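Yeah, one chain of the complex is gone here, protein chain that is, but the others are all in their spots.
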């Protein structure tokens, strides 16, 4: 990821009703403003007659973001497009919520440090203290917000305040074992990412590894998804599995599952940060 | 699989409460009778205190099956073992039930002809006529048994008669879309193998590909399992998955799923025929 | 693949030096002629400054192929594009060459019959007689062309004549174990597809499974590639692997490898027939 080329690039995503000529309209507008398509994906969902597009636009200095956006607004309005254009040099701000388990947080911090994740991590929030030194060794502030068994409202208010104070674009639940209250699911819709420790929709709810062990499945998995108020039912971003057999007891499943969880969460977050994920209804288009 | 060595081999499987010394007792008995362990697997389920063993025994002509079995009966009785010893040169008799879809039947017949499946296939039964020529080209009798929408009893009686007349050891539901009546599930317990077109326990029941498409999963799969009276809940023998994405419509899932179904069923049946699958409770031990 | 919509679709592929505005130019031209983008992929190889695009175009009856092609020729000339537009309803003609092994041929014929491969198969050619009945049961003429150990020229001349008489667009070597003479590699360049029974570039040349067994690798694979005069060095279309372990002897590797070979060849051919594969230098772009 050595970015020796200093010229800025932008990522544009579009979601709209499908019509004839949309690729032409978008690409022509970009070309007219001197932009180049570094990368361009599109997809038409023929069942729902919906169009999705993602463009990475280069071409500076000839390409001027502001004048392009001004012009493009008319095209977008004409075609009822939901769209955005973001500067690739302005990383998203990602607040990570963790609990006691370290594997997902450790992996995210490792990849962030290695430059694999295009984001800033303004802070880590946890209801346990044990991951503080890991966060702080990476130079990231750590906030301890204990969550009582009953009446969790104050704790979630406190977290919300921290998240907002840090100006988070995205919130990641890195095996944060608390159920998010509905008003936060709504407030952070499409920006709140969870890793579920099963291959959804198998083993919805608690203790999926125990359930998988009891059922005798031959593969276990993990699911990265956007959180909605329907528990474990939000749009799926990424999934993967690993093979297990009769010789693996429940502890083995937990151990093997950790590897799948952390890689699925990291991939899912990476796709999200690079704006490769477009949500429509309860499903995602992921341009990889 | 060219078996230039004509000396017979036997496959012995054992399932029993776990005790100290079981491997020693079994292996010593085999050695005492001049048998050699061509292959030997064992597993202890420490949670349920249960012991599983599979041995492929060679050593002819010194190893005499009958005298071994006579002696071993005492050991088995002493340790409360459920056990069997079968001659690898006596293939199982497998009756295949198919419906309209050809992919699983085609794959099984191809592998049988290629010598990959250690079995005889005395007949194929179907509630449609369209696969007759495929079966007959392979030299296998085909029985057409239509199943009416209501009052299916007579049809299932007819099938049962055919299965029994052909002296079937194992019955395979190769995408046979009818639900087996409970009395046949019981009669053919642990000998009735189904391929379910989803990664169970996801998408139990009908139309799993439509459900998978609607849910937006990123992997689809198939499950080979023994049939029990609990629909889609029997012991799982084998599973596998394939990656899909937003560009795959429901027809694509069906097409991609066919490949997983046929390979999972073929592997599962292969394990079963080679007596690699031991059932305990609702789970399997598969010695691969 | 039930194609209830009778309106024609076209697949257009483009390969050209990269320039600004290519997507806009192509998409605008299609839109101008009333075409719709059923599917559209593009890729820029920034290292080689090369542009690749594949469009599936609908839009009949407003879209007229001839007038579009006439107009597009000017655009193509201006941008030095290599391009083609083919009618999806006109299947390619694929001649299959096989030897003694049945697995790849059986799989291709099965998929062709199931409607998974968009092609006609005018004939099968083999240097053995054993696969005749399989081809003929599928209704496909079979030509037996024995290849002597020395002086194979006449045999290859005969094959060439058959291939050309059948007007083949594509020739598939379905585990055809003879090395194609250079003049045929050149004549059928980018239309001659082979399946190699190893994960290239591992184990180039003969007996890859023996070599894999001797080396003790933990995965074996297969490679589908275009044939060039450099043996086993042509552009790779598709590859896959399967896990093996110490318990697998060489015969097991051959058996497990057959499954990978047939699925890799079928996928590779499918991509080729749907014009998803664009070759540049010795590499491929595969739009899946």
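We just call them A, B and C in the order they show up, numbering each chain from 1.
FYI, a contact is a pair of C-beta atoms (placed from the backbone, for glycine too) under 8 Å apart; a residue touches a chain by one contact, two chains touch by 3 or more.
What you are looking at is a predicted structure, and each value in this text was computed from that prediction instead of being measured.
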Quick check: which displayed chains does the absent chain contact?
A, B, C
For the chain that's not shown, point to the residue among C:38, C:114, C:155 or C:219 touching it.
C:219
Residues of subunit B touching the missing chain are 20-25, 27-28, 30-31, 34-42, 44, 46, 59
Those residues of subunit C which, in the complete complex, touch the missing chain
43, 45-47, 52, 199-203, 215-219, 221, 235-236, 238-241, 245-247, 249, 282-286, 288
Mind pulling the subunit A residues that touch the left-out chain?
1-2, 39, 102-103, 106, 110, 114, 116, 133, 137, 247, 251, 255, 258-259, 263
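Throughout what follows, only the chains that are shown with their structure count from here on.
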Outermost chain relative to subunit A, judged by CA means, is B
If you average the CA atoms of subunit A and of subunit B, how far apart do the two points sit, in angstrom?
41
Approximate Å spacing (C-alpha centroids) for the pair subunit A, subunit C
37
At least two other chains touched by the same residue of subunit B: list those residues.
247
